[in-house]
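First the structure, then my questions, so here it is.
One protein chain omitted, others in place.
Showing chain A:
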Amino acid sequence: MDAVFKALADPSRRKLLDQLYIHNGQTLGELCEHLDMTRQAVTKHLALLETAHLIAIIWQGREKLHYLNPAPIQEIYDRWLSKYERHQLDALSELKRKLEETNKEPEHG
């Protein structure tokens, strides 16, 4: 779990995960298009995310596709959130999302 928190403790890496959340299964080239980082930097960040299992690699022919792997985040969720609270938590995060939609904030801190 240390690897997951380390991987998440960087805005560029979170941005990469955001990109995959919007459009899953991207190649390195596609990921680079939306980011203000060198290809080398993106490669390095992807390697760290892969070590933490936050992304999964699927080869399709000669294309290396990057997928957001929800497993480690689900494990964090399972560890600290009681199953009885989930409906309430879903309702509250839905409420927050709806209310903030109008603010047009690009990122959640």
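Worth pointing out:
Operating definition for what follows: contacts are C-beta pairs under 8 Å (C-beta built on N, C-alpha and C of every residue); 3 or more make two chains touch, one makes a residue touch a chain; residues count from 1.
Just so it is clear, contacts and distances are computed from a predicted model.
Missing from the rendering is one chain, named in UniProt as "ATPase" (options: "CheY-like chemotaxis protein", "Phenylacetate-CoA oxygenase subunit PaaJ", "ATPase" or "ATP-binding cassette domain-containing protein"). For chain A, the residues touching the chain absent from view are 24-25, 53, 56, 58, 60-61, 65, 67-71, 74-75, 78.
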